[in-house]
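Coming up: chain A.
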Amino acid sequence: MIPDLDYAFYVWTSYGLFALVMAWQFLQPRLRRRQILAELREERALRTGGYDDANS
Partner candidate 1 sequence: MTVARMTALLRRDLRLALRHGGESLMPLIFLFSVIILVPLGVGPGPNLLASIAPGMIWVAALLASLLALEQLFRPDLEDGTLEQWWVGGTAPPGALVVTRLFSHWLVTGVPVILFAPLAAQMLYLPSDALPTLMLSLLIGTPVLSLVGGLASALTLGTNRGSVLLSILVFPMVVPVLIFATGAVTAAAEGFSARAHLGLLTALLILAVTLAPLATTAALRLNIE
Partner candidate 2 sequence: MIFHRLKVGFHRLGSPPTFHKLCRILSPWLWAGFVACTAIGLYQALYVVPPDYQQGDSFRILYIHVPAAWQAMAGYVIMAILAAIALVWRIRTVEIMTMAAAPVGAAFTALCLATGSLWGKPMWGTWWAWDARLTSMLVLLFIYLGIMGLYAAFEDRRKGARVACILVLVGLVNIPLIHFSVEWWTTLHQGSTINLFGESKMHPSMLPPLIWMAIAVKLMFGGALLDRSRNDLVDQDRRKRWIRDVIGEEA
Partner candidate 3 sequence: MRILLEAKQATFSRAGEAVFRPVDLGLSGGEALVVRGANGSGKTTLLRLLAGILRPASGEVTRHAPVAFLGHHAAVKGDLSCRENLEFKRRFSASASGLSDSRALARVGLAGLGLRPARSLSAGQKRRLGLACLLVAPTAVWLLDEPYASLDDEGCALVDELLSEHVGRDGAAVLSTHQRQPRIGDGRHRTLHIEGRERLE
């Protein structure tokens, strides 16, 4: 399945770094969004006095 390459270490490290960077670029905005939404929920709770949201 996985091709047997010469210079395998260098090649696979490169591709691995690629995967890491892409994954981080994908995840970072989503994690940040979750955090912002959580903060907004807290702010709303502060305003309304409770966590009345059905979905939370």
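The criterion applied here is as follows: a residue touches a chain if its C-beta (ideal position, glycine included) is under 8 Å from a C-beta of that chain, and two chains touch if they have at least 3 such contacts; residues count from 1.
Candidates were picked such that all candidates are chains of the complex that A comes from, given by their letters.
Everything numeric in this text was worked out from a predicted model, so none of it was measured.
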In-complex contact partner of chain A, selected from candidates 1, 2 or 3: 2
Of all residues in chain A, those that touch candidate 2 in their complex: 3, 5-8, 10-11, 13-15, 17-18, 21-22, 24-26, 28-30, 32-33, 36-37, 39-41, 43-44, 53, 55-56
